[in-house]
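The complex appears here without one of its protein chains, the remainder shown in place.
We just call them A, B and C in the order they show up, numbering each chain from 1.
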Amino acid sequence: MKWTKIYLSLVLSTVLLTLQAQQPKQIPKMESAMTEIWEPVPEVVTPGKSKPDGTLSAPSDAIILFDGKNLSSWQDKNAGMAQWQVHDGVFTVNKGTGDIFTKQSFEDFQLHLEWMVPANISGESQYRGNSGVFLQNMYEIQLLDSYQNPTYVNGQAGSVYKQSPPLKNAMQSPGHWNIYDIIYTAPRFKENGNLLYPARVTVVHNGIVVQNNTQITGHTPNVGLPKYKAHGPGPLRLQDHGDPSAPLSFRNIWIREM
Amino acid sequence: MKWTKIYLSLVLSTVLLTLQAQQPKQIPKMESAMTEIWEPVPEVVTPGKSKPDGTLSAPSDAIILFDGKNLSSWQDKNAGMAQWQVHDGVFTVNKGTGDIFTKQSFEDFQLHLEWMVPANISGESQYRGNSGVFLQNMYEIQLLDSYQNPTYVNGQAGSVYKQSPPLKNAMQSPGHWNIYDIIYTAPRFKENGNLLYPARVTVVHNGIVVQNNTQITGHTPNVGLPKYKAHGPGPLRLQDHGDPSAPLSFRNIWIREM
Amino acid sequence: MKWTKIYLSLVLSTVLLTLQAQQPKQIPKMESAMTEIWEPVPEVVTPGKSKPDGTLSAPSDAIILFDGKNLSSWQDKNAGMAQWQVHDGVFTVNKGTGDIFTKQSFEDFQLHLEWMVPANISGESQYRGNSGVFLQNMYEIQLLDSYQNPTYVNGQAGSVYKQSPPLKNAMQSPGHWNIYDIIYTAPRFKENGNLLYPARVTVVHNGIVVQNNTQITGHTPNVGLPKYKAHGPGPLRLQDHGDPSAPLSFRNIWIREM
Partner (left out) sequence: MKWTKIYLSLVLSTVLLTLQAQQPKQIPKMESAMTEIWEPVPEVVTPGKSKPDGTLSAPSDAIILFDGKNLSSWQDKNAGMAQWQVHDGVFTVNKGTGDIFTKQSFEDFQLHLEWMVPANISGESQYRGNSGVFLQNMYEIQLLDSYQNPTYVNGQAGSVYKQSPPLKNAMQSPGHWNIYDIIYTAPRFKENGNLLYPARVTVVHNGIVVQNNTQITGHTPNVGLPKYKAHGPGPLRLQDHGDPSAPLSFRNIWIREM
């Protein structure tokens, strides 16, 4: 019947118009493959091998900065030979000879570094096994005997020195090796020298996260406030702090540029 | 003489005004102690012990999610017993029994998890050792045999699934254990449900950084686009993917709330 | 011929294998509608009307904090009546009566505020038209006559006080109105009181961006270093600084919760 048809058509139109007003447009269903990305293909890196000390050896794309034999990757502040002492597969701060620097400069990186406070350490607070690793020669991650050794918390092991205390105190007791795994993103500056993005650092100390993508607010002076000054790639620096306690030793240092 | 005096006074005034204009005020020198922070004192955490497999055992503040004995920290989707197979100090996906979930929920955390693709793995692309760990039950870090197994790069091991490919392919060959160390910061939402800050994740695969504080852009569906929907703490979930290849095994799972 | 077939088949296989190795899987083409989002639908806000002073009146969703008539939205530190002087559609600092605070507390917001240094201003450096607007009662954006008035740059108008200098000096001369448009995202804290995300602020001074999503590093004391301490929503505070120069006036203050 004609009237029935017209009536039905009216009802249907009303329903459709109502749906149109209430419902958003139907989004066509995607296929799984539409969100696949196929390139660039990440480079293969062969992981390090298991070692009985609870670490892995350096991955295939790492730059070995100390392999137990010599300090050929390091130099003193005058670009002369690094004067620290290599012995028994490790090297030890040689007090009074000054900080040592990698010959190579770096920007963003992953760093593995092991360090030990000697069992016969003495002194207290900052005068007990003090050293530091300066990222890009500027930003110090503190090394210190922080095992049962109260000091200011932004100066204990695992701190961004005088800026950010570690989340936890993950220190080994003297005579045992500490492991730092550091993920560092360099600061970026504008062409006019202004800071664009600050440096960021994640520090894992003996397997425990102590800095989680912490923003570094500037250089890390002992006296005064952090400031940024535009710079490019820089070396790692290890500190000859000069405190009178027994000196720190280092081993297994490698770095991966990121 | 009067005029001399006036002249001198004028010169002096000029000099002083010039100095005032040119020189910023002298900033008084700080003392070292002024930038010390003494509290709160970071909690002491005893690091894990060295193990011959190249890892450390769980730190003292970790929650052990699998210690080789049973799945008592896990459950199935109906809060019933997890049906995956525990054997030889590891557990293995039990195909068809579904994903398993930690009984406990988490917000921000550090997760250690080891997983192995069986030596007799077959299949290719996503049908070769596929599983996943879902952070807060929502955001999948992919597990897959990515050793010489081309697939879409945002679906290979170490990817935030369908979002962010790993920086490197750090995969062990089948029959060898892979290690994931994951630092996760949960997303935060406003009271009205809008996203305030997205989730962020750092993933270290076999000692190699494959995600560096990557922002997660939403959930990780196989089909469709990532979206955020406000949520609180959530469990870890391990995926029973259902691909026909031999199933993955797991061991040494611990988590630290951050 | 058989050999031809085998040869062709070999060639073909080689070609196919080469293609397979070189080409990623064909990604199916998406449709435009697949990346459409239809809800939630942003709320309609009616913009303000053009005013001859170069600003727009408050948008429809703004909370009016001063409309030229009275200080009913404000109170003194003891929750008593705000004692500053309302006259001629503006209000003026009433020296010695103390800072004034909004009765309402806020978290994230957009703030519009106009302020004027009197034409007869005297004094210099910080003793020349000093006041401030404290976001959440904690984080001061400096108000000061910075028109040809040298002072420390992290204390001039548009600075996050003692933290971040303005990108430019956008100051009107005394006797003319200054406009601040401020976009503020409150800091977030973890349940244990630790900072999760710092506060962020964008400041537009007289139409010129002087802070671009600047991270605030803690409270803004005159003496000492910025620190964070967990807090919830807080009022706006306007400062009765107490410097001996002629006092500032304010008008057209509105805020939009975000």
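Operating definition for what follows: contacts are C-beta pairs under 8 Å (C-beta built on N, C-alpha and C of every residue); 3 or more make two chains touch, one makes a residue touch a chain.
Since this is a predicted model, take the numbers as computed values, not measurements.
A.B. asks: Name every displayed chain that the left-out chain is in contact with.
C.D. replies: A, B, C
A.B. asks: Going by the contact rule already stated, which one of C:170, C:186 or C:253 would touch the omitted chain in the full complex?
C.D. replies: With C:170, C:186 or C:253 as choices, the missing chain is touched by C:170.
A.B. asks: I'm checking contacts with the chain that's been left out. Which of C:64, C:195 or C:209 qualifies?
C.D. replies: C:209
A.B. asks: At which residues does chain A meet the chain that is not included here?
C.D. replies: 24-25, 34-35, 108, 152, 188, 190, 196-197, 225
A.B. asks: Can you list, in ascending order, the chain B residues touching the missing chain?
C.D. replies: Looking at chain B, the ones touching the missing chain are residues 24-25, 27-28, 30-31, 33-34, 36, 38-39, 215, 217.
A.B. asks: In terms of residues, what is the contact footprint of the unshown chain on chain C?
C.D. replies: 29-32, 35-45, 47-56, 59, 61, 110, 112, 150, 152-156, 162, 165-172, 181, 183, 185, 200, 202, 204-210, 212-213, 222-225, 256, 258
Following the convention adopted for this analysis, only the chains that are shown with their structure count from here on.
A.B. asks: How many Å are there between the centre of chain A and the centre of chain B, using C-alpha atoms for each centre?
C.D. replies: Chain A and chain B have C-alpha centres separated by 14 Å.
A.B. asks: Which whole number of Å gives the spacing of the CA centres of chain B and chain C?
C.D. replies: Roughly 31 Å separates the two chain centres.
A.B. asks: Could you pull out the residues of chain C that touch at least 2 other chains?
C.D. replies: Residues 24-25, 34 of chain C each touch two or more of the other chains.
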